[in-house]
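Structure record follows, encoded as structure tokens.
The complex appears here minus one protein chain, its other protein chains still in place.
So, chain A:
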């Protein structure tokens, strides 16, 4: 699904990713943990093709194709999805227009007819209910004046509508109440299949109680410094990140 080799990237001219390797196979769930400022979100942004994030070395292949050469929208159409740590507010553009434009773009890419408005609306309403948001939000501006938790749920709705092959969730569990955590877990678990892969960036091992990862990685100073299974998350919870650098 995704093969990253020796990835180096600058943000505003400053090196942030310093030789990162990661291999994700279809059906796998990976968790990425690591201290604040270590480069987790940067990795997500680089994968999504955010302007200002410059790749200075290494390679990224997504479903066998060179990701670096693709435009952002092309990556999305090929099945890459990033749930933002800080979702963007877009006043004036309703969630409905936004979701419809997005779903239409993906349908068109697949060579399919755009979804008719009635089925689209029905499906969108379902998704809102699934993440416990009032479908009345469909009429509101994208993330406009949403609370932190509502923004995260709105990201999940987009993920559910687009059914990506690779979903990267950047701290979608942060700032959520305990019920909401379950909502995130259900949304992610409903997406899980042998053809899809999921990357969860998180600070909390409790999310991993709900979504069992196949691998846990620790990102520190722009590199994956440790990989293991779920027990690594427990160990981190107990000992903190200092322990890893000491071992090194």
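By definition in this document, contacts are C-beta pairs under 8 Å (C-beta built on N, C-alpha and C of every residue); 3 or more make two chains touch, one makes a residue touch a chain; residues count from 1.
Please note the rule applied: contacts and distances are computed from a predicted model.
*Asks:* So which of "Ring-1,2-phenylacetyl-CoA epoxidase subunit PaaB", "Fe-S cluster assembly protein SufD", "Quinol oxidase subunit 4" or "Xanthine dehydrogenase" is the UniProt name of the chain that got left out?
*Replies:* So the chain that does not appear here would be "Fe-S cluster assembly protein SufD", according to UniProt.
*Asks:* Which of these, A:6, A:72 or A:182, touches the one chain of the complex that we don't see?
*Replies:* Counting the whole complex, the residue in contact with the absent chain is A:72.
*Asks:* Write down which of A:50, A:203 or A:230 is the residue touching the left-out chain.
*Replies:* In the full complex, the listed residue that touches the missing chain is A:50.
*Asks:* Among A:92, A:136 or A:242, single out the residue that touches the unshown chain.
*Replies:* The one listed residue touching the chain not shown is A:92.
*Asks:* Which residue, A:82, A:127, A:180 or A:198, contacts the hidden chain when the whole complex is considered?
*Replies:* A:82
*Asks:* Could you tell me which of A:162, A:199 or A:236 touches the chain that is not displayed?
*Replies:* Reading the full complex, the residue touching the unseen chain is A:162.
*Asks:* In the complete complex, which positions of chain A touch the hidden chain?
*Replies:* 48-51, 71-73, 75-77, 81-82, 84, 87-88, 90-93, 97-98, 101-102, 105-106, 109, 141, 158, 162
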